[in-house]
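All protein chains but one are shown at their positions in the complex.
Up next, subunit A:
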């Protein structure tokens, strides 16, 4: 095996020929955008809704299907050298920006090495593995890594690494560039108008580089701040698409039973939102492993799933989501078993010290979930004291490790090195961020496995290390995993082929079409 040529093997675009009839052109799609994004400049704002709208204006080098396999988009093929340290990307020719300028390798180098390195903290962490990015010719880009970096191939989705126009941004103050208000990308839709507080209007890119796409003429993103009004707008037909999470959970069953309503939970594979309870590993009863295991046994997670999440989602077995890479499905399971929980508490000699249970102020479902967990814990004899707080206070308290038990959910970004390790590495436990090792878990052996797994080559070795780490973590219960969340997207059935990538709505409309 001289070179691993990936792109060429699986080159097929668009992804899969639709199983439905021949796509029809024309029509308008109305989508809800909740909350209104602060900007559409996807390279500088990582807000969920910035990604949703911006992902249809901008593009990455690749698209990922629901199994997280990369497919060509702005790059037609790519190869990795034998030592895993040199990646060469071949770009598509004849691609133009929305203002007519050609898209070349200079744009790629500028976007990644200059602009995103400055504005995207999450990408910057990964770029630490990259020594140089060069463009030998107009349609080739070469990345030289200082060591093999497994997740590298999963960095090129539009939200992480959007391609941005060099001729507009070079030498300017990126944050203040007027083009942020009138984004110029290479994507299937061009920006038309944004009436703040009302709607964002995108229109078909007539010069799109993929022949025959997009099918849709007009795309409107409507700002409707009230959850009940969003549901009503869908019921009355004003809205065709409700992206996952834009209506409250309890409205989902009612809306999905409407005539002409289709539901899909696809399109979140890349993010794979994973919910868990933070358990303070440093102080209080939760610092005892047996207590943490008792929490796992005490929780009736099936109940929470069926009552709070309408049976959407999956009980989480461990730290890695089952839909992402390197998930080990041989992990032992913590079933709902109050007896075992009580026995563990007795064994550790838990004296009934109350633990603080802090709700996550993210709305109705999370509030109810806190009440369910509180009740589950009290039934095995764990005394809890509920702490109520607002978003800022919650962030602060998690960052300062000023809690005993609290909730969260984080994205996994398709690879444990990108989205999982950050929660368990002891090098990542400094106070000050609610997205790192906020529980204060320390296990040098796990550190070593996780660190090594990010940089060994090839994938089979990574899988082995991640399996070891997962088994140890499930034994130690640094956090109490709750569920792999699913946010159902509800849409009018006339919209066809809506979600066909691992980031769902974020780049959905280039390939969607309307059945007349």
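To be clear about the criterion, a contact is a pair of C-beta atoms (placed from the backbone, for glycine too) under 8 Å apart; a residue touches a chain by one contact, two chains touch by 3 or more; residues count from 1.
Just so it is clear, contacts and distances are computed from a predicted model.
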* The chain that is not shown, which UniProt protein name from "Xanthine dehydrogenase", "Rhodocoxin", "Right handed beta helix domain-containing protein" or "ABC transporter permease" does it carry? -> "ABC transporter permease"
* **Residue among A:207, A:282 or A:375 that touches the chain left out of view** => A:375
* Looking beyond the chains shown, say which of A:385, A:431 or A:515 touches the absent one. => A:385
* Structure fact -> Considering the complete complex, of A:181, A:254 or A:346, the missing chain is touched by A:254
* **Touch with the omitted chain, as defined above, among A:210, A:307, A:442 or A:455** => A:307
* On subunit A, what residues meet the omitted chain? -> 248, 250-251, 254, 303, 307-308, 359, 364, 367-368, 370-372, 374-375, 378, 385-390
